[in-house]
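Left out: one protein chain. Kept in place: all the others.
Moving on to chain A:
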Amino acid sequence: MVQAERQAGASWLNKACRLLLVALIGISPLAPGDEPAAAPGEATLDILTWGGAYERAQRRALFEPFTRETGIEVRVHRYNGGLTELRQAIDAGRMPWDLIDMSRSEAKTACADNLLEALSSDILSPSPQGRPAERDFIDGALNRCSITHSVFATVVAYRRDAFPGQRPTEISDLFDQKNFPGPRALHRGPAVNLEWALLSYGVPEEEIYRLLSTRRGLSLAFKRLDNLDNLHWWEAGDTPVQLLAEKKVVMASGFNGRFFDAMVNRDLPIEILWDGQVQEHEVWTVPRGAEQPQQAREFIGFATSAERQTAFAELIPYGPSRRSATLQVANHPDTGVDMRLHIPTHPLNAEHALTKDDEWYARSHERINDYFEDALLEEDSASQSP
């Protein structure tokens, strides 16, 4: 089994080399997102994270308080997920980041491929009530190379004005362009799309990954996606909000936090369809070869305290990974919105929630991705980028 994993790793590296050429052209837009360099000599922590409202909330709830408390500056770098850049940096022998905010599924792959430092739960503080961290964190939050800081969901949002009569209530409505006409936007990748496609056939949540593991299940899912007319594929997390705002699509998949931001802070007339939400863990990791692994661990301890998690969840509706923090979440400090109702893990929203099977994605991501591209992206590669 171990050998199999190593072999898998080797083939992944080959793949990474192949992708490198593509990536050289692909990633360059990252550079403009980088912060201006901090003054030389000062201690700075380089954190790779996602952009947009998410980053704004992190700055306010985590980065700025951290700098105030420790004097360590935080320099933010943005990315759209994926391990390509991390592999590249490790191959190049120079690690530009000290911390990476990534999804747990990618962290599992990266951990198996030895791209990450091991993390111990000793760096975590107990709950305000004194409960040890191991029992305060939700199940599956503490892993060998990663620590879950929040749970987010991929959901479908729709423009209220596009459906003046009957509104979408089920995830299968995403694929029902007869009753709910209009263009759609989905993430350019297999994850979540395949789950929703199979859910729309009435497959129960607990069987989704078992069925997606068969050729038949995959082809059923691809058939659903392929039948969508006027479909936009998005890549950056802010694009679906933009597409909805510009009325280019009437339904789009996206991260629940971003949709919330658009709804509450930008007054977009959109609504979240919680049915079929796919929950994922968002984790902190320390890349192998990070220049300041000690400060990085210090930051993780600070940022995952119940107080900081609560502050973060009050700015952007990501479910805290600490049970104690979830109970403390109250209203948004600026708008006064009751944030508990917008957290994916709230019982009202989580009735038909699916938890993304990280293990499955970590071990089959490459193959699923290939199938996905073969089935859906090749024919319409001309019209893919909006």
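Heads up, the rule we're going with is that a residue touches a chain if its C-beta (ideal position, glycine included) is under 8 Å from a C-beta of that chain, and two chains touch if they have at least 3 such contacts; residues count from 1.
As a working rule, contacts and distances are computed from a predicted model.
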Chain not present in the shown complex, as UniProt names it (candidates "Putative tricarboxylic transport membrane protein", "YeeE/YedE family protein", "Ion-translocating oxidoreductase complex subunit C" or "CBS domain-containing protein"): "CBS domain-containing protein"
Sole contact to the chain not displayed, among A:Glu69, A:Asp91, A:Asp161 or A:Glu207: A:Glu207
Given A:Arg167, A:Arg216, A:Lys247 or A:Arg266, the one touching the chain that is not displayed: A:Arg216
In chain A, positions touching the absent partner: 4, 7-8, 11, 201-204, 206-207, 209-217, 220, 223, 359-360, 363-364, 366-368
